[in-house]
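Missing here is one protein chain; the remaining ones are kept as they sit in the complex.
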Amino acid sequence: MIEVHDLTIRYDDKAVFRAESALFEEGKISAVIGRNGSGKSTLLKALSGQKMYSGSVKIDGKECAELRPMERARKVAYLPQILKSANMDVRTLAEHGRYPYHGSFRRPTEEDRACVEKALMITGMKALEEKNLGQLSGGERQRAYLALVIAQNSSMILLDEPTSFLDHMYREDFFAILQELKKAGKGIVMVCHDLEQSFAYSDRIFLMEDGVLHSGMTAAGLSGEEDLLRRNFGVVLKPSEDSGSLYPFVMKR
Amino acid sequence: MKQYGKHMRLRSLSFAVSVLLAVALFSGCGSAPAAGDGGGNRPSSVGTEERVIALSKSNAELWVLAGGSLVATSDDAAEIEGLNRDVQFLGDMDHVSLEAVTALDPDRLIVFSTDPAQKALGEAASEIGIPVSYTNIDSFADYEEVMTEFTDATGRKDLYEKNVSEVKERIAQVREKAGEGGKGKTYLLLHISATKSKAEKNDYFASEIFNDLGLENIAADESAFNELSMEAILSADPDYIFVVPRGDEAKAIAGFEEIFVSDPAWNTLSAVKNGKYMLLSKDLFGLKPNDRWGEAYEEAYRLIFSDEEGS
Partner (left out) sequence: MKKDHKTKLLLSLILVGAVSWALFAGNGSISPGEILSALFGYGDRVKKVIVFQLRIPRVLAASAAGAALSVSGYLLQKDLDNTLASPGILGINNGAGLFVLLYAWFFPYRYGGKCIAAFLGALLVTAFLYLLTAWTGMSKSSVVLSGVAVSALCLSLVDVIISLKPETVADRVAFQIGGFASLNISSVYFAVPLIAAGLVFAVLTAPSLDLMLLGDEVASGLGLNVRRQRICHIVCAAMLSGAAVSMCGIVGFLGLIVPNVVRIFHHGKSRGGIVSCILLGAAFLLICDTLGRILVFPYELPCGLFLSMIGAPFLVWMLAVKKKRLGIR
């Protein structure tokens, strides 16, 4: 669980981001949506302790900035948008997810091995575990990196635009994996460009507008914020014909 | 699991090798100095020295002049008279293998203190307990000092008499004969080789000889002569120009003539016009003359004063 209170992030003495309060829970998928440059990635970096901030970001009740990096990494996993293709195989990549547990000096334990195994199974990368990252397609690489953060076995997983380089089918696969993680009790926070999928798969939607985070709402809750949606994305919400749940509908200008 | 066990064996094996290497690294540094202490700088008592290695012709000659015998020397010393028949040659004087030196178990190693390669060899040798003597002869006084040490070691006072005291006496005679005759005359001493010529200052042993005879070295503290140029020579216009060839004599002279003598200005120099441009013998003025130091003084005297006596 990550609690945010009076959070301000500065860049060159200029406040680029503010949030009064927000709560990212376990067992839920939270989507952060907003226009380019609205500060979504900055938020994830602050939540994972990679950006200086003022105010409070509490991870399981402890102030994020006060946690030691390895301890923090056991609670929060973070995956940036750009993923490098390094010269290593998939299994080795996933094994790095256990770094916060054994560090540089201890040998991996049985538990470490089990977590890596599980992460490879969940992401379906078991069959490709000996492949070099350079040999993988974009979607496969994305899943390989997802195996890394799953092996990290943290209660919260932060993903920065995890699907932006994937085609539609890969995205569906990817969200299926996220659903499974959610069922296992993980809290997922993702920055997402795809409004449709954000609405379809997430439990909470956080809208960012000009560096201000609006607190999380359900899809239904957002239906009252039509102005906001239209302003930022040019969409309106309509109930889908088969399930009755709301999804964004692009308006012609 | 079987597979895994094999990994572990291989892994522990390579680990063991690394550990061994690390242990070897550490123990090597620990034990080596202890072994070195035994050798120390053993005091050299009179008459007991037998196994001496002198590197370079000049050093070998000094030791032989002091009545010592050599077990080994460098290749350039081959022509020295009085070497024992079984002497070993260790190659070029600047590239002698410390292992070859150590294998001969010397009681004394003689090297130049001014030659960087020899100095380094000397330092490395003394670290492993080989006593080292450094020589640096720039003047007759230096020669006297080294010979005192060496004849003390060999116990040959008679040779000190013959090779130092008598030589000193000859020098005194020449200086007396010269008196004030050379006063007011200037000279330029050039060390020439096929590629580069250099004006010698007063730290060169042959300059000292001419200075002793009353002449004045125009290059003594004149920075203009650091890079020898025709202009510098012309403006100083010395009374004498002495030239000592280095390396191959014919090539050295040819090289010098091509650059300087062929210059029309050369013939305007008073030294040249008066026939005071003279080639010096390499044996006496190029290399340290050691026991022939007296001869060098006599030769210098002859060159400077001969035609005055004749006229």
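In order of appearance the chains are A and B, and numbering begins at 1 in each one.
Everything below uses one rule, namely that a contact is a pair of C-beta atoms (placed from the backbone, for glycine too) under 8 Å apart; a residue touches a chain by one contact, two chains touch by 3 or more.
These figures come from a predicted structure and were not determined experimentally.
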Touching residue (missing chain; options A:P80, A:G124 or A:G139): A:P80
Residue among B:A77, B:L90, B:L159 or B:V174 that touches the chain left out of view: B:L90
Residue, one of A:P100, A:P162 or A:G211, that touches the chain absent here: A:P100
Of A:T8, A:S21, A:Q50 or A:S215, the one touching the omitted chain in the full complex: A:Q50
Contact with the hidden chain (one of B:V71, B:V87 or B:A117): B:A117
For chain B, the residues touching the chain missing from this view: 3, 6-7, 10-11, 13-14, 17-18, 21-22, 24-26, 28-29, 31-33, 35-36, 39, 90-92, 94-100, 102-103, 105, 114, 116-117, 119-121, 123-124, 127-129
Those residues of chain A which, in the complete complex, touch the missing chain: 45, 48, 50, 68-74, 77-80, 82-84, 86-89, 92-93, 96-97, 99-100, 103-105, 132, 145, 148-149, 152
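The rule we apply is simple: only the chains that are shown with their structure count from here on.
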Intercentroid distance (Cα basis), chain B paired with chain A, Å: 78
